[in-house]
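After this line comes subunit A, so read on.
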Amino acid sequence: MDLRTLASLGSGTGYNFGFLDELSKKAVRRALLKAIAIPGYQVPFGSRELPIARGWGTGGLQITLSLVGQGDVVKVIDQGADESVNAVNLRRLIERTSPGVGLTTFTREATIIQTRHRIPETPLQAHQILVFQVPLPEPLRVVEPREEETRRMHAEADYSRMWVALYEDLVRHGRITRAAGYPVLVNGRHVMSPSPIPRWDVPRLHQAEFLSLFGAGREKRVYAVPPWTDVEPLAFTDHPFTVERFDEPCARCGSRTSYLTVIPDERSTRVVCSDTEYCDEHLALQEASR
Partner candidate 1 sequence: MTAVHLSVRDLTKRFHLHLLGGKTVVGFEGISFDVAEGEFVGLAGPSGSGKSSLLKAIYGSYLVQAGTLLYRCIDGSIVDLATADDETKLALRRREIAYVSQFLRPAPRVKAIDLAARPLIAQGVDEAEARERIATLFDRLRLPRDLWESYPVLFSGGEQQRVNLARAIASRPRLLLLDEPTSALDPSLQQTVVHLLAEERSRGVTMIGVMHDETLLSRLADEVVRLDRGRLAQAGVASAQWN
Partner candidate 2 sequence: MNVAPAGPWALRVVGLGKWFGPGCDACLAETGPEAGRSTCPRCGTVVACAGVSFDLRPGGVLGIVGESGSGKTTVLRCLNGDLTPSEGIALLGSVGGGERDIFTVSSQERRQIRNFHLGMVYQSAREGLNLRISAGGNIAERLLAAEWREVAAIRRRALTLLERMEVPRSRMDQPPATFSGGMQQRVQIAKAIANGPSVVLLDEMTSGLDVSVQAGVLDLIQEIQRAERMAMLVVSHDLGVVRLLCERTIVMKNGRIVEAGLTDQILEDPQHPYTQLLVSSINA
């Protein structure tokens, strides 16, 4: 497909297909290939301007827009919800600038899933790509403010200060209090931030069947976890990593096997599935079997 054809595809919108120009998309894809080749390593890229503000998912969006083609089906979630304002806006932008690309809320139908801070409950498969929106890509920033120094630490695999931060947390609080964005060691080499996903989702990145791509637009970094890669949360042998536990099932669908979130209701609060699509499906299945 040459440029002229591509441009004509988007002619109805006045934008190039996928909003970004082809060279920019190519640059992003090249950065992604490098990221896949070095699992967990943050690859700098020339983050482009988009009609949304930096910090609102521009990193993930640039990855999605660089990858989508005719026949792709895109799903966008925000903290597990398909219908949040942010998710709806991003979906609409993709829809309007990428004619011919399908959009869905069903995890199983999607080829690319762009997400903010969750992994869908429905297990992903080898042909699906998960694109994370990342606010702060540098896991070492909490212990070291200088960029030059964090790069040196990654280069030398010098992660003792990260470990000390966990040790101190443990000594002070009796447990590691870090909840979202728990640091992980990827492929036994690079410490990586999995983006602010809950602990619940962290083990699901380990030896996953699918490709995970991470984009930080404001910080101009992409990184990746290829399929079948070791992703181990940093933990101590006598204080192993644990995920969130829920005492009650989902107040809506009754699921006991999904990550739950608290939503304030008019009268009280309700604890329900964070993944709305999963919750709907689970509810439908239960009603059907009744």
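Rule of thumb we're sticking to: contacts are C-beta pairs under 8 Å (C-beta built on N, C-alpha and C of every residue); 3 or more make two chains touch, one makes a residue touch a chain; residues count from 1.
Behind the choice of candidates: all candidates are chains of the complex that A comes from, given by their letters.
From a predicted model like this one, the values you see are computed outputs, not experimental measurements.
Among the chains 1 or 2 offered as candidates, the one in contact with subunit A in this complex is candidate 2.
By the touch criterion given at the top, residues 152, 155-158, 160-161, 163-164, 167-168, 170-172, 236-239 of subunit A touch candidate 2 in their complex.
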